[in-house]
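Got a structure here, written out as C-alpha cells. Questions coming.
As you look at this complex, bear in mind that one protein chain is not there, while each of the others sits in place.
Chain lettering (A, B and C) follows the sequence in which the chains are written, and residue indices restart at 1 in each chain.
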Amino acid sequence: MAVPTTSSLPAPPAGLSRAQLLELYRWMRLTRTLEERLVALYRQTKVIGGLFRSLGQEACSVGSAYALERRDVLSPLIRNLGSMLVKGAEPIEILRQYMAKGDSPTRGRELNIHFGDVVDRNFVGQISHLGDMVPVMAGVTLTFRMRGEDRVGLVYVGDGATSTGAFHEGINFAAVQRCPMVVVVENNGYAYSTPTNRQTAAARLVDKAAGYGVPGVRADGNDVLEVYAVTRAAVDHARAGGGVSLLELMTYRRKGHAEHDSQSYVPPGEIETWAATNDPIDRYTARLTGEFAFDPSELTAIDAEVRATVDAATDVAEASPPCDGPDALRGVYVDPASMPTLWYRGDATAAVVAHERPAGWGTHDG
Amino acid sequence: MAVPTTSSLPAPPAGLSRAQLLELYRWMRLTRTLEERLVALYRQTKVIGGLFRSLGQEACSVGSAYALERRDVLSPLIRNLGSMLVKGAEPIEILRQYMAKGDSPTRGRELNIHFGDVVDRNFVGQISHLGDMVPVMAGVTLTFRMRGEDRVGLVYVGDGATSTGAFHEGINFAAVQRCPMVVVVENNGYAYSTPTNRQTAAARLVDKAAGYGVPGVRADGNDVLEVYAVTRAAVDHARAGGGVSLLELMTYRRKGHAEHDSQSYVPPGEIETWAATNDPIDRYTARLTGEFAFDPSELTAIDAEVRATVDAATDVAEASPPCDGPDALRGVYVDPASMPTLWYRGDATAAVVAHERPAGWGTHDG
Amino acid sequence: MAEITFVEAIREALAEEMERDPSVFCLGEDIGRYGGAFKATDGLQARFGEHRVIDTPVSEAAIVGAAAGAAHYGMRPVCEMQFIDFVSCAYDMLTNYVATARYRAMLPCPIVVRGPSGGYVRGGPFHSQNPEAAFLHTPGLKIAYPATAEDAKGMLKAAIRDDDPVLFFEHKYLYRRIKGTMPAGDHLVPLGKARVAREGADLSIITYAATVWKALDAAEELERDDGLSVEVIDLRSLLPLDDDAIVATVKKTNRVLVVHEDTVTGGIAGEITARINELCFEWLDAPVRRVAAHDVPLPYAPPLEDFVLPQTSDIVRASRWLAAY
Partner (left out) sequence: MAEITFVEAIREALAEEMERDPSVFCLGEDIGRYGGAFKATDGLQARFGEHRVIDTPVSEAAIVGAAAGAAHYGMRPVCEMQFIDFVSCAYDMLTNYVATARYRAMLPCPIVVRGPSGGYVRGGPFHSQNPEAAFLHTPGLKIAYPATAEDAKGMLKAAIRDDDPVLFFEHKYLYRRIKGTMPAGDHLVPLGKARVAREGADLSIITYAATVWKALDAAEELERDDGLSVEVIDLRSLLPLDDDAIVATVKKTNRVLVVHEDTVTGGIAGEITARINELCFEWLDAPVRRVAAHDVPLPYAPPLEDFVLPQTSDIVRASRWLAAY
C-alpha cells in the first residue's frame, strides 16, 4: 500500500493555541505509552483476552476526538483508545478493564475498551459487531436534533466495517434525517488480514459519500492537525444543521489485528516503511519542534509525565480487586435488578428435602 | 416528482429486428392485460392475498429482462411480472399462484409471483424481505464466474430496497468478486408511501455506484428501448468479465403499493400526469406506429391475441384444484421429505389407548 | 365507554403515552402520513408532528439501532416493524446491542419494538411469523404478546414506561376482530403477569395471543359437549414468564396443555414444560402436551395454512386426550 496522498497541505494550527498543540501531543503520547504498558501486561498474562493496538494510527483518534466538545458524543472502536482518552476516559479505567478487575467500568462484564459513559463524558460503549454503532449514533444525534440541543456525534468505522449492512443503514438513515453526525472511516489498509481492495472495489471509501447525499473528505490520517481540521469542519457543519459528513482518514495498522496476529499476510517492508516514514507522533514531533518552534525538552517532559501517569495507574490497577462471581447476576434489567442463582448451587440433599411436593407424595424409590 | 430526464436520446433499435420490436410490445401488453385480469379476480375475491401492480412500469421489467439470454438468471421482485413473463413464466402459473391453486408453481406455499425455476428458465423465487435477493444473486453469478460459464445475472431492487443492509452487502460483495451481475434499481418514486427523498438524501440512486466501484447509468425507465439498450450494455459488460453494473431506471408507480392502498399520500395530479404523458405502452405504441412505421392493426392483433391467451389461462386456472392440506407437510427437507402429522389429529380416545406406558402403569384416576 | 378494536387500543396507547411524555416518539416505515400498514399510527403524525412520528427508510437495523441511541440519551422510542417478520433484519441489533446495553455498559435502553405478527390471515411465510421464541434466550429483553384489546392498550403503555427494552407483538388476526372496552383513566397492565382467561378445574390450557381465543372456544365446546371444566391461562408476557400463574393452574387442575401458534419444535411450549417439570412436576397427573403449528414454514394457501396452524378442533381433541388419560 502506498503512502496516502494528502488532499491539501496541513492547515496552520486551525485556531489552536500553543497549549492545545502540546495537548494533542500529550494525548498521542499517552495513547502509545498506555498501549505499550498493556503489551507488557499482556505478556505477563495480566491482560485477559485480546489486545488491540492503534500503533501508527494515534493521530486519527486524537485529532478527530479533539474536535468535539465535552457535550458532544463519541462512539469509539477498539482502535480508538486515543479518542476515549481525549473524551475523558482515564488510564486507570482502561487498565482495570483490560485486566478484568472488579472495579473496572463494566465491573468485568466487557473487555478491552468496550465501555462508555453517556452521563458525563459522552462516549458510548461499543459492541464487537462491526457497523452497529452507526445506527446507534444516528439515534443519539437524531435526539439532539429533535430536542434542539447544540450537540454533535462522531462515530468511527474501519475500512472493514464499511461493508456491513448496519453501516449502510445507519448512515443513510442519519443522512435523510440530517442528523448532526460525523462518520469517520479510519482506513488503515486492513480488516484483520483482508486488504482494503478485497473489502471494496471502490477506488476510495470516501466515494461512498455521494451515495448517501453527504459531503465526503479524504485526509491524511497520520497528520494530527489535518485530522483535527477536517473533523472540526465536519463537526461545525453538523452543528450548523448541515447534517452528516463522511471522512476517510488514510492511515496504516502497523500491528496485527490483535497481539496474537503474526501479520504473515503483509507484503515485506510495508510495515517498516510506514514506521520509518509516516509515524504520526514522529511527524508531529518534527513539526512541533520545527515549524512551531517548541523546545524538545517540552516534549520529553510530557513523555515523562505520561510515563509517570501510566506507572501510577498501573500500580493502582494491579492492586484492584478481582470480580466477584455472584455480581454477574446483577444489572441485566432495571427490573428485576438481579437474576436468581440457579437451583443446584447449594447442598443437594438439603435441596431435595426442600423441593416442594403435594401432600401425600411419598418418597420415591424408583 | 418531475418527469425523469433521459441521459441520452433513445438508441435506435439496438440490433433488434422488427419482430423483436413487436415482441417487446407483446410482453408489455401481456403484463398489463394479465394484471388487469388479476384485478378483476381480486375484486371477485378469487385472488387470495395482496395484489401488486406494475402499471406504468412495464417497460422497466420487459426491456431489462429482454436483454438476457435464456441461460442467464433473473431475480424479479413483486413488480416484475413482466420480467418473469419474458423469462418464460406462463400466465397460467401466475394465475394459479395468485389464486393459491394446488397445481400452482409453489403448490400453494407462496403467494403472488414469488416463485422461480432455476433448472430451465432461470429466474429465482424471491422472498418478501427486501434486499435479500442481491446477495443471493451475487452467489449465483459468482458461481458462473468460478465455473467459467458464459452466464449473467440480473437482480432488481426498488428505491426502498436500496436502504437495506442486504442490498449494500450484496452489491459490494459482487463488485469485489467481479461477479457478472447487473443491479437494476427501479426508482418508481415511492416505497409504499415513502417518497424517494425520504428514503435517501442522495441526489440520484445511481450515485451509489461509485461507492461500490462499479459503473452506474441512469435511464428513462418508461422507454422500453432505452431500458433494453442500457441493460444490454451492462449485460454485455458483465459477460465480457467487467463485473457489476448499477442501473437506475426512472419510472413511476401509478397504483398504490398494493391494491388496497388508497395513495392518499400522493400529491394531487401526479398520477394523472404520468398516466397522460408518460405511459410506457402509449409511448412505445406511438414510436412503433410512427418512427418504425408499424400498422396499428399489427398492434391491435397482438392485443387481441394477448387477451385470448389470458382468457384461456384464466379458464384453466379457475378450474385448477385447490391445495390439499396434508401436502403442507412435504418438501421442507430433502431428508426427511415429509414432516409428521401432529399427535392430536385423530381420535382422542384411541390415542390415549395407544399412548405407550411402562408395564405396570395403571390407569390414572387423578 | 364504547368498545374499540385491538388496533385502536394500540393507537390509543401510543397517543396517550406521547401526550403524557414528550420523550416518547415513534419511528418506522410508512407510519407517518400514511399511518402505518395497519393504520396503528393513523393520525399520530398530524397530531404530534413529523419529528415525533418519523417515516424511516426500509432499514430495520437502523430503526432499532437509532431507537437504542435515542434511548441512551433520554428518549423513549417506539419502533414499528411493518410486519414483525422483518424484525429478523434487526436480530443482531436487538440481541447483541439492545439486550446487553444495560448489562455490559450501563446504557439505559428503554425502547419498544412493536409490530403485527401471526398467521391465520393467508399472509404466507413472510407475513405471518411468530418470532418470539427466537428472542426467548436473550436476557435483557422483555417480550409481550397480548390477546385482548384491553391488554394491548394497558401493556403497550406499560412497555413504553418500562425501563428495559420490550418486544411487543400484536397479532394481526386480532387487530380488527377483537374489541374491548377500555377502563377509564390511565390504564396500565403490568408486564410479566399472566391472566386467567377462564377458570376451570379439570385441565389447564396455557397459551397466549390468537390461540387464547381458540382455547376459549375449545373450552366452551368441551364444557358443552363433554362436561369438562377447562382453565385457560393467557400468558400475556413471555419474558419474563409468570411462573406463579403457571404453577397455580398446574396445582389446580393437574393436567396441562400448552398451546401456541409457533411451530411445535423450538416454540415456547418447551420452556413452559421445563418450568412445570421443575416447579410442580409432582402435581402432574398426565404429561404436559403441546398443541402448536406443524414444523414447516407457514404456507399461504388456505387449506395448507389451516392444516399447519393449530385450530380449535385440535385443542378440543388434545384436551379430550388429556382428560381421558
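Things worth noting here:
The rule is simple: a residue touches a chain if its C-beta (ideal position, glycine included) is under 8 Å from a C-beta of that chain, and two chains touch if they have at least 3 such contacts.
Note that the structure is a prediction, hence the values are computed from the model and not measured.
Counting contacts over the entire complex, the absent chain touches A, B, C.
Within the complete assembly, B:A138 is the residue of B:A138, B:V206 or B:A348 that touches the hidden chain.
Residue-wise, the contact with the chain that is not shown comes from C:R290, picked out of C:K214, C:R290 or C:R320. In the complete complex, the hidden chain is touched by one of C:E12, C:E29, C:D55 or C:D92, namely C:D92.
Residue-level contact of subunit B with the missing chain is found at 73, 106, 109-110, 114-116, 118, 124-125, 127-129, 132, 134-146, 165-166, 169-170, 172-174, 176-177, 331-336, 339, 343, 356-358, 361. Contacts to the hidden chain, counted on subunit C, fall at residues 85-86, 88-89, 91-92, 95-96, 99-100, 103-104, 125-126, 133-140, 239, 241, 258, 262-263, 265-267, 269-274, 277-278, 281-282, 284, 286-290, 295-297, 299. Residues touching the missing chain, restricted to subunit A, are 48-49, 100-102, 104, 107-111, 114, 127-131, 160-161, 163-166, 191-194, 198-200, 264-265, 322-329, 332, 339, 341-349, 351-352, 355, 364, 366 (touch as defined at the top).
Convention: only the chains that are shown with their structure count from here on.
Ranked by how far their CA centres sit from the centre of subunit A, the chains are topped by B.
Here the spacing of subunit B and subunit C, counted between their Cα centres, is 33 Å. Averaged C-alpha coordinates put the centre of subunit A at 38 Å from the centre of subunit C. Within subunit B, the positions touching two or more other chains are listed as 163-166, 198-200. Residue positions of subunit C with contacts to 2 or more other chains are 57, 59, 61-62.
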